[in-house]
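Omission of a single protein chain aside, the complex is shown with its protein chains in their original locations.
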Amino acid sequence: MSVVANGLSMGAIYGLIALGLTLIFGIMKIINFAQGALLMLSMMISYWLWKLTGLNPLILILIVGPIMFVVGYLCQRFLVRPVLDSEKNVREPVSVLLLTAALAIVLENLALMIFGADYVMAKTSFSEQTIALGAVTVSAARFYGLIIALVVAGVFWLFLQRTQTGRNIRATGQDRNAAALMGINVPNTFAIAFGLGTALLAVAAVALIPFYYVHPSVGQVFMTKAFIVVVLGGLGSVPGAILGGILIGLIESIGAQYMTATLTVVLVYAVFLMVLFVKPSGMFGSRYDW
Amino acid sequence: MSKILELKDLTIKFGGLTAVNHLNMHLEEGEALGLIGPNGAGKTTAFNLIVGVYQPTSGKVLFNSEDITGLKPYQVCHKGIGRTFQVVKPFGNMTVEQNIMVGAFAKTSSPRGARQIASNIMEKVGLQAKKNVLAHNLTIPERKRLEMAKALATNPQLLLLDEVLAGLNPTELEEAIKLIKSINEDGITIMMIEHVLQATMAICSRIVVLDYGRKIAEGSPQEVTSNPEVIKAYLGDEYDND
Amino acid sequence: MKFDKKLLLLIGLVVILLLVPMMVTRPYFLHVIIMCLLWAYLASSWNIIGGFAGQLSLGHGIYTATGAYVTMMLFNTFGISPWLGLFVGGAAAVLISVLIGFPTFGLRGAYYALATVAISEGIVVIINSTHELGPFSVGGAEGLIVKMVGDSAAALQFSSKIPYYYLILFMLFLVIAVSYWIKTSKLGYCLIALKEDEDAAAAMGINVRNNKLIAAMISAFMTALGGVFYAVLIRYLEPNAIAGGSMSTQMVFLSIVGGSGTILGPVIGGILLSLISEVIRFYLGGQLMGLHLFIYGVIVLLVIMYQPRGIVALLGQIVQRFSGPKTVEGGVSGVKDSGA
Amino acid sequence: MKKRGTRFIGLLVTMVMLISLVAGCGGGGNSADKAKEIKIGTILPLSGSAAPLGKIGQQARDMAIEEINAAGGIKSIGGAQIKMIYADSKGDPATGVSEAERLITMEQVALLTGCYQSGVAMPSTEVAERYKVPYFVDVPSEDKITERGFKYVFRLAEKTSWRNRDQTKFITEMAKTYGTPVKTVGLIYENTAWGQGAVKAWEKYLPEAGLEIVMKEPYPTNSSDLTPVVLKAKQLKPDIIMMVSYVSDAALLTKTFAEHQVKPLAFIGTSGGFADPTYYDLAGNASEYYFDISTWEPDVNRPSSQDVNNKFKEKYGYAMNAEAVKAYVGMYIIADALERAASAEPEKIREALAATDINQGVTQMYAAQTKFDETGQMINAPIVICQYQKVDGKMERITVWPQEEARVGSHIVWPYPGAGK
Partner (left out) sequence: MISIKQLNSGYGDVTVLKDISLNIEEGEVISIVGANGAGKTTLLNTISGIITPNNGEIWLDGYRIDHLPPHKITALGIVQVPEGRRLFPLMTVYENLLIGASLPRSRSKVKENLEYVFELLPRLAERKDQIGRTMSGGEQQMVAIGRALMAMPRLLMLDEPSMGLSPLLAGTVFETIRKISEQNITVLLVEQNVKKALGLSKRGYVLENGFITMDGPSTELLNNPHIKKAYLGL
């Protein structure tokens, strides 16, 4: 049972990281290779804010979220958009993909220069607590992480479904020209989507720092997994990202009881490939999305 | 004359929509047939079924009496059916010559041979002057020509033309009609989707009319254009009001 | 007359390249040049599938690893000369490319890229955990040490850098020749056509999947040779270094920054970019942590943003400006055949 | 066609320019002050994930060299000053090789040292061997480094397998002393050269001592989550859990063991992450009573140890670790060899290094006697075991074994509190 509880809590965090990725992909059809680096940046900022102010990490979300939104917004506005514009007529914008990969290199090394390469972790009041739910013990930090992930995903889903901005984002993803004809500012919506996708990372970061260490290459740890989650869940699908994340968390957690932890990594890749070959649109993706 | 192409009870459904509905028709070798019908009647879908882009829900496609249902597009091409696309698909970053050579490679593997074929075809369709121009720099009529040239380069017995005349001005139209006729006279069977009725009539000896995926009329141009059901389908309920 | 000039130029270039070891006497410089040529070679090998056929493979590290490991395992265990082993290694890479290609070439664009990432990362883990494979020692994460036999042409082990220089130079010529052959042959036309529009290509009789597979096989074989060269040069195979993500993405970066889909683009990209990164590291390596990689990333960013067709297009424009209007002929746009 | 020709010129010109750029800038620096300066090339991971470890190694070396130079340099060569030239390996073998090539042929260093990662040491020592330049390997511990019959490679560190040998010795000794029979062992290790090397040694020594390995669990480095591994250990209940981890995973493991209340007789780390200064910051109280194997500790009962460490602390703000000590002591051993070689010629230095026999001075903080065998391996490289314990409410790393080198007044906590419940 602990195995399942752990799979759930870790999986929810994977899902949270994948959420931003799936949003950006769903709207702009861009695979953002800088997602990991942006997560690292969020964790760095969260950690230092925590260190300097001692604020409760949950309050930090309100500060780091907007910061990362602006970062993402600016990235899209000044880096991605010019390249996207120049490749307007290309069906698969490969340059953007490489651009984000290069951006990841830049960000990681920038962080290395500014923050140094040390591993740090925020030791909050609940960092070392555990919560016992019957026979199952879960660390408080992870439990809160799970709650945050689910709540944020839920709020985010409602935002997409119920607000005008959310609907505009979805509409732009489904048909950008039709959206433009309906008066939606498409470039701006792209930037907002990128900003939101990045801001979601801030939430993941804040959920992570009480129990996971921060260092300049931390993004890489979660990066590939986030990709896998996104494809499993279906590119562009919000519930898919969360459920895909949980699925991966469970595979890792349960799989490791029957094989070595190293081989569960291979298992995860294998599951990913199987889904890709059998149903490329993922568990919840629609074939109309891509 | 023998039947070069035969569609038997061809049907395809997309979700709830039956795009082509129990279509039965055939083409005689060497003839030119027009396929007409309102937008959305299933003409292009029928083409896609013949060349293997879609697999029919039921029914068969026979080419030279051979069942080609279920073959992949490239296999159908090698059997001897060339097609053009309604939305022309030039290889934009290749020159006109290179575009046509791609088709020619269906029959030869030597670049020299392909270049020779391309040169002949460019002469035929009148694109020699544009030989070294990148395809995405061509005008619309030139693209339409290129589209035909690419299909011709695969040396087809049967050529499916999907609205190659649309958007041409009267002079261009006349030239294009002449070109298609001469292709037909070279012994290539032609099946064309066309909206420009006068052109269809000028080229085709026989016309099939589709509406809602079904064949509603078939016959000589005169027969078809005087068929009340056709007029109704084509001109909307105007017919009633007149 | 014009032809003579061009021929002269080509001969001049080849002579200069052949004379490099005479001019560059310090082994370190030669080593740097060799590494640059190796990267140019690998980028060109990737370009066959990634550039010509437009299939964004982010897992080419598999092929360098296959070539290197198979060849060196044969050498270490049975003493089979790498000269023979490289064919086995190349063949193994081709086999793997087919195994990967069959299911993945049905996928388009981003999905294909992600599939190659997953496959290659999975394989890195497997190599890392494999110590023995039948009679062969693989070494797992500890890596594979190439057995030393001293100077031996048969074992491709030299204490001097010069033989390696000529070897990689030859390989680079080879990959350029292969690229040239592909680009001007039926295969090349088919690849570019299917890259432009798969449906239109299929309608013109091109078997899209088979053509992609052939390109992937050639690319895998050439890449595997690069892996063999790496193995004999470095004489130590560390799974993450030879098969890992950085190996895979580096090839892509170099090729695209140089100008993918052209013959010379990846060569230029490979040489220039690895030279630049070497120079940056040379000057800044010991200083502020991460600075040199930061600068490297910024350079790549700038190229992608301002010269998306690659350095080769930029060079083309410069050359055109210097050589005046005479090169603008027949309305052909200047960028079109850059590097062709 | 014409265009292709002109483009070739462009390419050619650029290439020549760039080559000459490198050639020009590289060649300039090494003319002045040659007589009074001996260059030592050091390859370290100054970027990439191991960068912090490279940094502390660099600081330790800098401190030693400052001291040596301030004390008059190498007197037998007219008081020549030692100049350190650092090169970044990025932790990548190929870069390590190319940097070794550069340091030897361009900088013309008298000797190479450093590396941190065994993966970089393996191929880069091979370069040194080829150029017949001595390579002083201070930290990397991979057994094979000195088992390849190389003449120019000297290693100060212990072999990886020695640590595992001594861990086994420690376990049997404790079992006897405290009357807690130990039958089973669980191994948790990162799936890297280091981890796999350790497992090989464990598989040799543990069964020899009558211990059964009931769990062998490799995991990928920098894991996002190690709970599954911990839960497996909880289920299999080995008497002892032994681990090989870098710091991030070490901290994650420690915390997760605490969360899930896994309580074997002992947790034993194998240096690396468990010895990292940030380990305690990351793992917190959960690290209490963890054992770790090491070669040096700030509290180790050896001469000079305290003084040097205090000096380092003052200079850089944190304590040394074993790697830093090896790097630091290594500089003194190199200086000693240079002094005896009385020359900056690589061959002479090699001979001097081979003849090294130091049993006094600052190197005592590492080993009573410094001497290399014919393979270049330091004989009797020291090994200690320490334990995380709270002293006055503050977590400290306390050297507890062997008796003679243990912190004065320390005691071992064995078994792990609550074990067996």
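Note that the chains are named A, B, C and D in the order they appear, and that numbering of residues resets to 1 at the start of each chain.
Basically, contacts are C-beta pairs under 8 Å (C-beta built on N, C-alpha and C of every residue); 3 or more make two chains touch, one makes a residue touch a chain.
Source: prediction; values computed, not measured.
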Item checked: Touching partners, among the displayed chains, of the absent chain -> A, B
Note to self: Touch as defined at the start, partner being the missing chain; which of A:Ile184, A:Ala226 or A:Ala261 qualifies?
What the structure shows: A:Ile184
Checklist line | Selected from B:Asn21, B:Asn64, B:Ser119 or B:Asn137 as touching the chain missing from the view | finding: B:Asn137
Item checked: Absent-chain interface as seen on chain B, which is shown -> 15, 38-40, 136-141, 163, 166-169, 172, 195-198, 212, 225, 231-238
Checklist line | In chain A, positions touching the absent partner | finding: 89, 164, 167-168, 170-171, 174-175, 177-187, 286, 288-289
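We adopt the following convention: only the chains that are shown with their structure count from here on.
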Next item on the list: Report which interface contains more C-beta contacts, comparing A-C against C-D.
Entry: C-D
Margin query: Which chain is most central here if centres come from C-alpha coordinates alone?
Written below: C
Next item on the list: If we define chain centres by averaging CA atoms, which chain lands farthest from chain B? Would you check?
Entry: D
Checklist line | Where chain A and chain D are represented by their mean Cα positions, the distance between them in whole Å | finding: 36
Next item on the list: Could you tell me which residues belong to chain A and also touch two or more other chains?
Entry: 109, 112, 116-117, 260, 262, 265
Checklist line | Per-residue multi-chain contacts in chain B, two or more chains | finding: none
Next item on the list: Name the graph shape formed by the protein chains and their touching pairs; answer line, ring, star, complete or other.
Entry: other
Check: Using the touch rule from the top of the page, what pairs of chains touch, sorted by label?
Finding: A-C, A-D, B-C, C-D
Notebook entry, point to check: So in the complex, which bits of chain D are touching chain A?
Noted result: 47-49, 51-52, 55, 191, 216-220, 222-229, 231-232, 234-235, 247-248, 251-252, 255-256, 258-261, 276, 278, 281-282, 284-286
Checklist line | Complex contacts: residues of chain D adjacent to chain C | finding: 1-12, 14-16, 18-19, 21-23, 25-27, 46-47, 51, 55, 85-88, 92-95, 97-99, 101-102, 104-106, 119, 122-123, 126, 130, 142, 144, 148, 191-197, 218, 220
Check: What residues of chain A sit close enough to touch chain D in their complex?
Finding: 2-3, 6, 10, 14, 109, 112, 116-121, 123, 127-128, 130, 137-139, 211-213, 215, 217-218, 220-222, 225, 249, 252-257, 260-262, 264-265
